[in-house]
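Of the protein chains in this complex, one is absent; all others appear in place.
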Amino acid sequence: MKRIISLILAMGMAATMVACGNSSNNSAPQAAEPTAESAAEQPAPSGQDGGNISAAGVAIDQIILGEDYTDLSAEIRFKTHRTDIMDTILQGYADDFREMYPNITVTYEGITDYSETMTTRLSTPDWGDACMIPTTIPLTELENYFHPFGATATLSEDYNFADNRAFGGTTYGLPSTSNAQGVLFNKAVFAKAGITDIPKTPDEFLDALKKIKDNTDAIPLYTNFAAGWTMGAWDAYISGSATGDPDFMNIKLPHAKDPFANRGDGTGPYAVYYVLYEAVKRGLVEDDPATSDWESSKGMLNRGEIGTMVLGSWAIVQMQEGGPNPDDIGYMSFPISVNGTQYATAGADYCYGINKNSSDEVKLASMLYIKYLVEKSNFDYDQGGIPTVKSHEFPSTLAAFDGIDLVADAPAKAGEEDLFVNINVDSEVSLNMDNQHVISIVEAALTGSATLDDLMADWNARWTASQQKYGAGA
Amino acid sequence: MKSERSVKSLRPKLSIKQQIMSMRGQRIIITVAFMLVPLLLLFLFTYLPFFKMGQFSLYEMRYIGKRTFVGLQNYADVFSRNDVFGSLKLSLYYLAASFIQLALALYLAATLSFKVKGGAFFKGTIFFPYLVCGIAIGFIFKFFFTRGFVLDTVLGYLGANLEILPYWLRDTGVNNIMLAATSIWRYLGQNMVLFIGAIMSVDPSLYEAANIDGASGWNKFRHITLPGIQSIVVLNMILSISGSISAFEPPFVITNGTFGTATYFVMMNSLAHEKQKVGLASAMAVVLMLIIVLVTLFQRFVSSTFLEEDKNGYTFSERRAMKKRADARGGRGV
Partner (left out) sequence: MTNTEAILRSVSWNLTKYFSLILVSFTALLPLVSIVITAFKTPEEYRTTNVMTPPQSWLNFENFTFVWEKAGMGLAFFNSGVVLVAVLCGSIMISSMLAFVLNRIKFPGNGLVRNLFLFASLVPAVAMQVTVYQIMYTLNLINSLSGYIILLLGTDVISIYIFMQFFENLPVSLDESAILDGCTLFGVFFKILLPLLKPAIITCMILKGVSTYNEYYMANMYLQDKTRLQVVSTSLYTFTGPMGNQYNYICAGVLVTMIPALIIFILCQKQIYSGLAQGAVKG
């Protein structure tokens, strides 16, 4: 019954959106001279509930960049987490974009503690015009904050992971780049340590780290503990990399009984955290994680002072550029094999979103700029990520993943979109949300205050309690 | 009652200007005008958010999304969860630190209140950390405690081997002590200056008399200085209780609450912002405030009983001191 009501509501909203779209088209002509190509004004036929009609009248796949709306003038306030490249690379994109759209200016604001800060700001309507959508926003709430890009089904034909920030058949965010999750390593260090075969299981990997420690001066595994967010990165491996199952994260995990328990075969979430716990416990990490340093770790890996680092594919380029030896940087799949096969989690990084409360001109301008970012800027390629546009080629950095199956998480079943988030938040396990739970693994391993089994039993207990609360018992 | 009626009956005879100029008119105008802005600000930035927070504490909610009314469940959680209520135990470190700080400040104040070579230098050096910004303190002490950095080096000069030294911010045996120590570093000078001020306000003739009697420095401190500044010392002791319960900055800027250094306040902050448990964090804030209210009531009780002047104009300590002096004189007489 509830479903039906909400469906009717959605249709009603779609209808008003169409109305909005038309009115804005009528009021826009002085700013935007629609060309013949911009068939965008015609609502494209679609099986979905009209989701591809946006308030500004256009779905992102139907805009022709550089031809449509070139007279549009607007100012876009763009919020980003990349404080490091905000003034350089990102500003460069904004300048480049101005060549095509001389009257659109983009002002970036970089935010430290991005996810937390942005979540607070989103509680007020006028937070800016475009941002990287924080993952703290439940999918069910997207429509209340963000402007739709179009129908997920249609956009998925052109774009990878168009379903990442989507709800009810409508997409509210497109990936800035996407990652394949693996492990960075220094080839020279591996050679010097006498590691000939790339480790494929947790124990092989730990043995390899031991070899690095015994045979070289390098730090076997650098945790980057002090930076915090680098610890949260470990969560990325528990789905595809650890299970090879696209349904694991969003469909099975909310219902699974004791999902963090030791499976005994070196797979699953336990195996991922086991690698971290054991590496720390056996002294195979930096001497004092609490004072480790993210910036200098790039140069250290490059120069062979670090053996391995567990980070997504976005980090490859930064490591290559971190010092004189770009060719020494290697990327391998996370050392877990499921029935002898290796997989790698693949998924969207932060997605671009547009404030639904901005004016129609600004929304349209933002969409133009995001289209530029996604299709023309080459940001994803330059960052060594999986391109958002399906037809774009993969960067060579991912060549190491040839032959390894990339596994993307399938979206949750309809009606269960917020189940995972609810359990995740309520249990305070906070996968992919905060860093505290991974930090606690390192703390326990360093101080010996708890075994990994203790920790995982605790997570399981909390997970189960929250499952019961939300009626998702195993 | 009577006078009010007479004012009223007078009113029609006064012009508006006269009314304004009348004392009563002035009082009303000034009262309203001078209080309007502060009360408005107080309402906007303290009471309105406070009531909203009280309301939040009854819900299970995140920043974004639906909220569910859960009654007092969040409060039950605050008291039943070991990691939440248990974090109050860390306050003991900060409480101990503030007592050490008070003792040290008292000693330094007693010393520096009198002629000391280089007194101004010592005073300035010890006081300056109070003026350093919290974020800077975070950087300074992260640097200070890093393995092989400042502290380790200096201890190395003294002959300590790096091998036997702990990791100051990591080893759970020492890290909370170190964090509490940074708070001594920061506030010792401020405390000392307060005490010096109090000592200066003690009647100098008492010291002159003591000097004539040939009293020792310790005796002067014990019998003149201490009773003279007792009230401010006790007040500071009590204030340090609520201060240590809400200890926030050292762990927040130095360790970010890792390795068991998360105090109640840091825990609350992380539950609200990282874990998105706004309801629970609000309940924690309300509980914290109730504790502080209790401590404050205790403080008021202590000051009204022991520190404020009684009918005869003597404080508790003065009465006690007089009695002691009388006893001592009596003793010597025999």
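When the chains are written out, they are named A and B in that same order, and each has its own residue count from 1.
In this section, contacts are C-beta pairs under 8 Å (C-beta built on N, C-alpha and C of every residue); 3 or more make two chains touch, one makes a residue touch a chain.
Owing to the predicted nature of the structure, the values given are computational and were not obtained by experimental measurement.
Colleague: Decide which residue listed in B:39, B:160, B:209 or B:326 touches the omitted chain of the complex.
Modeller: Result: among the candidates, B:39 touches the missing chain.
Colleague: Just to verify: which one of B:88, B:174, B:206 or B:232 makes contact with the chain not shown?
Modeller: B:232
Colleague: For review purposes, identify every residue of subunit A that touches the missing chain, sorted by number.
Modeller: Residues 83-84, 107, 109-112, 117, 120-121, 123-124, 126, 226-227, 291-296 of subunit A touch the chain that is not shown.
Colleague: Given the full complex, what residues of subunit B touch the hidden partner chain?
Modeller: The list for subunit B reads 21, 23, 26-27, 30-31, 34-35, 37-39, 41-42, 44-50, 52-53, 56, 63, 104, 107-108, 111-112, 116-118, 120-136, 139-141, 143-144, 146, 148-150, 153-154, 185, 188-190, 193-194, 196-198, 200-201, 216-217, 231-232, 235-236, 246, 248, 265, 268-269, 272, 278, 281-282, 284-285, 288-289, 292-293, 296, 303.
The rule is short, and it goes like this: only the chains that are shown with their structure count from here on.
Colleague: Which whole number of Å gives the spacing of the CA centres of subunit A and subunit B?
Modeller: The answer is 44 Å.
Colleague: For a test of understanding, state which residues of subunit B touch subunit A in their complex under the given definition.
Modeller: My answer: residues 60, 62-65, 142, 146-147, 167, 169-172, 255-256, 258-260, 270, 273-277.
Colleague: Can you check the complex and tell me which residues of subunit A touch subunit B?
Modeller: 116, 119-120, 122-123, 136-138, 140-141, 145, 228, 287-291, 418, 425-426, 428, 430, 433-436, 439, 443, 446-447, 449
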